[in-house]
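Got a structure here, written out as structure tokens. Questions coming.
Only one protein chain is missing from this complex, and each of the others stays in its spot.
Then we have chain A:
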Amino acid sequence: MPTLTRRRALTAAAALTAAAAAHTGTAAAAPAGHRHHGSPEPFDEVYKGRRIQGRPASGGGHHHGTGYAVLVDGVELHVMQNADGSWISIVSHYAPVPTPHAAARAAVEELQGAALLPFPAN
């Protein structure tokens, strides 16, 4: 499993800054009260050498009403909430897990160190 190198950490940090700026922009344009009640708690950790983050999000059109964004090393991972409250991601689409945090960890396991590609460009 790869370790979090200084270079990778800096790259992730730069991507996060850009992502945060983008979110600020869309949030300002989004209608008030878009965020769902009971949205999962944010998280931010290094898991198996990858930085995974999750946070409430609004607008942008990529969240399909989940109101929640997950990032792996600063690249957004497409996640979706099922009707029963469970979560899936684009790299683990047929195996629901209880939380977006668990979906992020499952994605790190699946990626085996590979870089996630931004969507919908992929």
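Keep in mind that, in the parts below, a residue touches a chain if its C-beta (ideal position, glycine included) is under 8 Å from a C-beta of that chain, and two chains touch if they have at least 3 such contacts; residues count from 1.
Note that in this section contacts and distances are computed from a predicted model.
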Undepicted complex member, UniProt protein name, chosen from "DnaJ-class molecular chaperone", "Na(+)/H(+) antiporter subunit F", "NADP oxidoreductase" or "Tyrosinase family protein": "Tyrosinase family protein"
Contact footprint on chain A, counting only the chain that is left out: 64-65, 78, 80-84, 90-96, 110-112, 114-117, 119-120, 122
